[in-house]
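Omission of a single protein chain aside, the complex is shown with its protein chains in their original locations.
Chain IDs A and B follow the sequence of writing; residue 1 opens each chain.
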Amino acid sequence: MSRLQTEGLTLAYTETRAVVEALSLQIPDGAVTAIVGPNGCGKSTLLKALGRLIAPRSGAVLLDGKAIHRLPTREVARQLGLLPQSPEAPEAIVVEDLVHRGRYPHQSVFQPPSKEDREAVERALARTGLTALRDRPVDELSGGQRQRAWIAMALAQETPILLLDEPTTYLDLAHQQEVLELIRRLSREEGRTVVVVLHDVNHAAWVADHAVALCHGRVVAAGPPHEVFSPGVLQAVFGVPCDVLACPGFDCSLCLPRGRTLHYVPGDGAAPAQPAPALRAEGLTLGYGGHPVVVDLSVTFPAGKVSAIVGPNGCGKSTLLRALAGLLPPARGQLYLGDRPLHGWAPRARARQVGLLPQLNAAPPHMSVDEVVALGRYPYQRWYRQWTRADLQAMERAMEATGVLDLRWRPLASLSGGQRQRVWLAMALAQETPILLLDEPTSFLDMAHQVAVLDLVREMNRREGRTVIMVLHDLDQASQYADFVVAMKEGRLVAAGPPSEVIREDLVEEVFGVRSTIFSDPATGAPVVMLQALARGAG
Amino acid sequence: MTPTIQPAPETSTSPGLRPATGAPASPEAAPVTRAGRGPLLRWGALIGAGVLLTLVALASLRYGSISLSAADAWNALFHYNPDSYEQTVVRHLRLPRTLIGLGVGAALAVAGAAIQAVTRNPLAGPEILGVNSGAAFGVVAAVYFGQLVEPFQFVWFAFLGGLAAAALVSGVASAGPAGSSPVKLALAGVIVSSLLQSWLTGLLLLDQQTLDVVRFWMAGSLAGRSLEIYRAVLPFLAVGVAGLVALGPHLNVASLGEETARALGLKPHQIRWLVGGFSVLAVGAAVAVAGPIGFVGLAVPHIVRAVVGPDYRWVLPLSVLVGPLLLLSADLLGRVVARPAEIQVGIVTAITGAPVLIGLARRRKVVEL
Partner (left out) sequence: MSLVPAHDPELPGRPPLVLVRVGPFSFRANLRVVALVAGAAALLAALALWGLTLGDVRFSWSEIAQAIAGQGPPSATFIVRDLRLPRILAALLVGPMLAMAGAIFQGLVRNPLVAPDVIGINAGASAAAVLWIVTRKPPALVPVAAFLGAVAAAAAIYLLTWRGRIATGRLIVVGIGVNALLTAATTFLLVQARIQDAGRAVLWMTGSLYAADWADVRLLAAALAVLGPLGATLMPALRVLQLGDLGAAALGMRVERRRLALLLVGCALAAVAVSVAGPVGFVALMVPHAARLLAGPMTGGVFLFTGLLGGLLLLGADLVAQHGLPASLPVGVVTAALGAPYFLAVLYRSGAKG
């Protein structure tokens, strides 16, 4: 019998709808258990319940056979550590102080830190490789280091069981790898029980000894990863067809979701109604207040194609996109839209040529979908002509293409993350620009919605000949969906060209600082990246 | 189209597999650029603040509308001669206001630090619980309806008013189907304060007599407050301050955010209630004696955190010293600049504190509420 388990656990935030229903689950001791599922499937809620942050409606979470909600808070905190998703550190706190706070359940009020406390903190720092950074303020660390500092805090709690909620989101390849390796070592070398909620099935397949696939608050499959991550289960859980590739020489497999535009080939679409001008950067240097973020970059984004910009966090890819939209004047060099410098355009005229969808979009939650999409027509409106037939038609076309026409009068707040992202896309489409710039359009989405958004982008490109330039986080998505890939590092261009030329082992190592093996996708021939650190050697 | 689904174990598609070569990238190359806030610095700050506070307290005895010799100040304390005019000034005017400044400054600063920690909002202060405006309204209502004229009688109404306002604010903030949140607390505080403020003005308008009686109390001052009042509320103040200082380790955890704190075994609502209760005791007592004094509770925690970092086991005790340091300095300034008249300390703290707040807002990269 395992130490942590649930019995008929039902969790609900409202009276009417249960998020997790009658769930009975055994968490194997001393192993890594990964929980995966689409957004809203209840995986984070389940994790919180395991950490006793949420009280069950019925059923129970059992720790050593006792209902966790009857146990004293501190007692539980000495057995279970939980790290919420993207926690926020107090301003200016240094790493060591943060890690020290993990000792709280072991301390009494008037006692100075004991020898044990100090040793636990040292161990946690050493384990996460942060000993050298102990005096640095947390807000000055890189994303991966910050995540490790939080994990160190949870480690200092010295609990046999550790619960982590999406520890790899917001991180780039190298940092994801850092964190996943750490999780694995915690279980392998120290025998801790780790339960981790993960967004990416491939991460789960690699890190987990035991996988749980959750959908609508119910377990669809649980067991060893190679059984759980089968095409059938993935289709059932995420609602998207997947191929599972076995990689020779590695004992874990790669899952590749298959969108409906899988077999579109570059340039097989209709010719664009009006040929889009190409966006071209020449010796472009960009910066905020004198500090250069992009340095001497020259590249031409081919017209009528889908281009992807990839690179580690902070490499200047979002800044470049902002400049391509004409929102950031070049410090040096020039950007051309066709033959004209982009900066010579009047803002509204420019906004009829180039549309940008930022990564984080905010709107008052009570605005309806219709109202949000209507904002995309702003560049065409005048104070005396705020609304015309053409506006209406453009909006309806955009909503139809993105499949949000049915949601038209619903308030934004009532939509799911995937629906909301489609609404934002509809707004950008309603702008009717020949060139569309998208900043990480797939972040915050689960697999099915990611694929749906990328399919939509490709269809738009093929059908209407729009030029699409997007920043992407995921190399596999870039290689599957882009005709042209631009790889950046530290503000400089490393390579640009078709995916097969850019996504190469040497370039991935140069750009992301991780070693990888590149396979070719048998269905499309596109390169597929397998990180070597993630690949447990066969021997 | 149908995807080519390949069951994992059987198929071995043949992508080119190449063995790994090359050295692993080292993610950690950054050198340590910043010295830690070691215990040396923290003890140093504590001792430095103590020394400075002593100096300012002594200066507060010596300087004012008339400056006295150090000997007069010394004798007034230890060899009191009632016949000496100078020594009487020290003993009956300056000593009380210095002592009151010590207690009031400590109470406001510590409460400010604790409230900022639980609300995780650097702009929060004791005002946010509605204590100041509640106390002011209590006094005005008592003067208007009860025809009080003696400041000695104000104190309990100030206390009651502050307590009632704080109870209302925290009640509204924690009631309701959505439960309690720091944002709700801040909003409720703002609204209750402005409601009481306008009622208070209404009462003042109905009766100019009342306005005349309370307007000096309302400006917030250490002058002309009697030691008897202070003695009466001192136990509350002391309990409040001591309670808040003892909450340091809990506040450290509470400032990590609701979920993390709960995962570490803290009960955040319990801490919120304790902080609220102790703050009301300390601030209610302070306001009852000195009237509403703004900005000490807001500004001192920022100054202290800038020195010792966000570790509340240090922030709170240091606030106990820096709060009075600031308040007595402001009081001294108010006495000296407009000699022989003086400016109420509440006005001085707001006029000197507001630029600090604005500077803070300009320095930070992004201020999000």
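Note that contacts are C-beta pairs under 8 Å (C-beta built on N, C-alpha and C of every residue); 3 or more make two chains touch, one makes a residue touch a chain.
Remember, it's a predicted structure, so these values are computed and weren't measured experimentally.
Based on the whole complex, identify which of B:L55, B:A71 or B:L205 touches the chain you can't see.
Of these options, the touching residue for the absent chain is B:L205.
Could you tell me which of B:A167, B:I303 or B:I347 touches the chain that is not displayed?
B:I347
Among B:T54, B:S69, B:Q147 or B:S194, which residue is in touch with the absent chain?
B:S194
In the full complex, which of A:G376, A:P441, A:G491 or A:G513 touches the chain missing from this view?
A:G376
Identify the residues of chain B touching the omitted chain, counting contacts across the whole complex.
The missing chain touches chain B at positions 123, 172-173, 175-178, 181, 183-184, 187-188, 190-192, 194-195, 197-199, 201-202, 204-206, 208, 211-212, 215-216, 218-219, 294-295, 343-344, 346-347, 350-351, 353-355, 357-358, 360-362, 364, 366-369.
What does the interface between chain A and the hidden chain look like in terms of residue numbers?
Counting over the whole complex, chain A touches the hidden chain at residues 289, 322, 325, 327, 347-352, 355-358, 360-368, 371, 375-376, 378-379, 381, 383-389, 392, 396, 405-406, 408-410, 431.
Criterion: only the chains that are shown with their structure count from here on.
Counting in whole Å, what is the centre-to-centre distance of chain A and chain B, each centre being its mean C-alpha position?
40
Looking at the complex, which residues from chain B come into contact with chain A?
Contact set of chain B toward chain A: 1-18, 20-22, 24-25, 27-28, 30-37, 120, 122, 246, 249-250, 252-253, 255-257, 259-260, 262-267, 305-306, 309-311.
Applying the document's contact rule, which stretches of chain A touch chain B when the two form their complex?
Those in contact with chain B are residues 48, 51-53, 73-74, 76-78, 80-84, 87-94, 96-97, 101-102, 104-105, 107, 109-110, 129, 132-137, 144-145, 157, 174-175, 178, 226, 229-231, 241-249, 253, 258, 260, 262-263, 505, 509, 513-515, 517-523, 528, 532-533.
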